[in-house]
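With one protein chain held back, the other chains of the complex are shown just where they sit.
And now, chain A:
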Amino acid sequence: MRAGIVLFPGTNRERDMALALQRVTGHRPEMLWHRDTALPAGTDLVVLPGGFSYGDYLRCGAMAAQSPIMQAIKAFADQGGHVLGVCNGFQMLTEAGLLPGALLRNATLRFLSMDCRMRVERTDTPYTNRFQRGQVFRSTMAHGDGNYFADDATLERLEGEGLVALRYATPAGEATAAANRNGSARNIAGILSPNLRVLGLMPHPENQVDPEIDGTDGLPLFESLAATLATAAA
């Protein structure tokens, strides 16, 4: 797997993401710069990591969606490339039109930094094939704007096409209001593109890949990717 992590001014979870990818691939991913106009040849995964790109002073992710590298990422996605957007990266994907909907201010109107649990809605995707269907895994969220919103027609389409990858849930797997701290529509934590190759999610599974730090609940997501893309490359 040849992965690149994009650095925008204000990106701050690139080191976390690099550690997670290194854990499953054995090597450091490449760091890409927001002003680049092309991706390195042979790239098979682009990661838009968390942070506060451009300070989030406009809508979160809105400035980054206009950066030079985003044109190259759109073309890469159009050609079937894999793109993972986490937190601020998910916001960029919606701003760039690679995923539908928007991330609004948390319903609590506060920044939320806490554990959450996500239920895996399907396991036949490049990001979830190492999970069990319906499996609930723990992660952490750290965002002020993670309240997923889309109009009813879009939500119906996402549900109908099975593009909801992850939903906030209780440890027992119920998608309750209490488990949905940021107020997301239908408890949506992460969604996929129709070809299943673009995933955006708000929580940070890259922080749950090391038993000495915060457990390994997030590791299957990266193992899924590594398995998928190792096969693709072979």
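One rule holds for everything that comes next: contacts are C-beta pairs under 8 Å (C-beta built on N, C-alpha and C of every residue); 3 or more make two chains touch, one makes a residue touch a chain; residues count from 1.
Note that contacts and distances are computed from a predicted model.
The listed options are "Fe-S cluster assembly ATPase SufC", "Phosphoribosylformylglycinamidine synthase subunit PurL", "Putative phosphonate transport system ATP-binding protein" or "Ring-1,2-phenylacetyl-CoA epoxidase subunit PaaA", and the UniProt record of the chain not shown names that protein "Phosphoribosylformylglycinamidine synthase subunit PurL". Which of A:G4, A:G51, A:G81 or A:P126 touches the hidden chain is settled by the complete complex: it is A:G51. Of the listed positions A:V24, A:A77, A:L112 or A:A165, the one in contact with the omitted chain in the full complex is A:L112. Not every partner is drawn; the one left out touches chain A at residues 9-10, 12-13, 15-16, 19-20, 50-52, 54-57, 108-114, 140, 142, 144, 204, 206-207, 210, 212-214.
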